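Below you'll find the structure I mean.
Note that one protein chain is taken out, while the other chains of the complex remain in position.
Just so it is clear, A and B label the chains in written order, and each chain counts residues from 1 on its own.
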Amino acid sequence: MRPITIKVGIIPNADGSAMFSFGKTTAIAAVYGPRPLHPKHKQISDKALLQTIYMMAPFSTTERVRPGPSRRTQEICKVTREALEPVVCVEEFPKATIDVYINIIEADAGTRTAGINAASLALADAGIPMKDLICSVAAGKIGKEYVLDLEGKEEDATDCDLPIAYSQRMKKITLMQMDGDMSVKDTKETVNLAIKGCEEIYKKQRQALEERWMK
Amino acid sequence: MNNVQKQYLLNTISAAKRGDGRGLEDFRKMEIETGVIYKAEGSARVRFGKTEVIAGVKMDVGTPFPDTPDDGVMMVNSEFSPMASPKFETGPPREPSIELSRVVDRGIRESKTIDTKKLCIKKGEKVWMVFVDIYIINHDGNLIDAAALATVAALHSAKMPEYDAKTEKPNFDKKTKKLPLSCKPITVTVHKIGENFIIDPTLEEESITEARFTVATNDKGNLCAIQKGGVTSLTTDEIYKAFDLSVKKGKDLRKLIKG
Partner (left out) sequence: MTKDMLKNERDFVVPGDEIVKSMDYLPGKHTFREGDSIYAKGLGVVSISGRVVSMIPLSGVYTPKVGDMVIGEVKEIQGNGWVVDISSICEAYLPLSGVRDYIDTSRTRLDSVYAIGELLYAKIGAVNSADSVHLSMQDSRSRKFNGGRIVRISPSKVPRLIGKMGSMINTIKDKTGCRISVGQNGYVWLDGENIELAMQAIDMIEEKAHKTSGLTDAVADFLGGKKK
């Protein structure tokens, strides 16, 4: 994995926030809530709405990205929400909303995984009741080697790009996607490597949260 | 804002003081850091107290505007991400974001900071395009001045990609020359509260502002761009006071830009 940098509590206005970097990929996440949800027709009567909005800054990539949502970012919003929701206690806040904003300010592959890691930290930082932290990393295979946390240059060389999100305590996977062409056996190996990566990330997340709050 | 805090701020400012102990004409603790975004051609992070903005400069090769066939193109865009404040919403830029982009743009353009003729590759066909994108990270007031400062710092620290004549595209792996820049325009916004003028307001102070006056000045101390905001009207004396304050404070800020 590339070197990981984490800073928690970087946006004073937000209820919770965090910055997470895998090498030169940097995501900033801010959480507001639980707070009242308008318009009323969006409210869910028995739980809070978890809204995740993922955006890329135009200056984050080699070729400038036009501002605004794209089909790719909308898909990432959805899978990110589904990666986080299993551990967030949304049933404690009926009709409210928990807003998670993820902004990628530097993109060198692994942006959705950096985003999920930042969002998980921001949710914890905000004091939102959660049953676990979520960790996320992508893995692949280049030649004979299994590779963890692909960077931009490696994305073209790899047999597959497999991001996962993982709940450490429950030992369950909350997100999995795959692009590529790989045997079932190799895919299973890749998944195992990604899970090991998540275990490392969990330790770093924990450490960053402790530093923010207890020192 | 609630009445208690509003009254407290009005009282302190009319006594020529600020909530955080500053003078009316003092900036908050300021930080500028350039080169913070790896993939951008130029970038800068500016903090005024708790306000934080990042400006990123990206370049590309494109066609010039028909009426200026040998000039490069500059565009300024800003993103008021809802992560920065509970007041911001998702969606396309609203008025405050558009106004900020245009005011920052005007300061750079009217001061002729970028020598756009030097950005011409082939007249009428190919020119360099300079995109400035401003991202608000945390909103605690005075976004325009912070964004303008970040933009100028980002432009001055930027390195242009080389032009690959074969592919007719920029080569982002080779960033060598600096942008053709001639000046460091600085924007200072003055806010009227009661009978007093303050600069660099916090978000709270901004919400009791009656009118604001933004002035961009160049290295010579000339005015390049002006924008009045807010619904209260100002006398010419008040406006001239704002001119003087902007020029004076602009000099201090200009010293912080390297290169």
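Simple rule for what comes next: a residue touches a chain if its C-beta (ideal position, glycine included) is under 8 Å from a C-beta of that chain, and two chains touch if they have at least 3 such contacts.
Because the structure is a prediction, the values reported are computed rather than measured.
Per the touch definition above, the residue from A:Val87, A:Ile116 or A:Ala165 contacting the chain not shown is A:Val87. Touch with the chain that is not drawn comes from one residue among A:Ile128, A:Leu162 or A:Ala194, which is A:Ile128. Mapped onto subunit B, contacts with the missing chain fall at residues 1-8. By the touch definition given at the top, subunit A reaches the unshown chain through residues 15-16, 33-36, 43, 48, 87, 89, 93-96, 124-133, 167-170, 205-206, 209-210, 213-214.
Heads up, the rule we're going with is that only the chains that are shown with their structure count from here on.
In whole angstrom, the spacing between the mean C-alpha positions of subunit A and subunit B is 31.
Interface of subunit A with subunit B (complex): residues 10-14, 17, 24, 28-30, 32, 35, 53, 55, 57-64, 67-68, 99, 101, 103, 105-108. Across the complex, subunit A is touched by residues 37-40, 43, 50, 52, 54, 56-58, 60, 77, 79, 81-86, 90, 92, 131, 133, 135, 137-140, 172 of subunit B.
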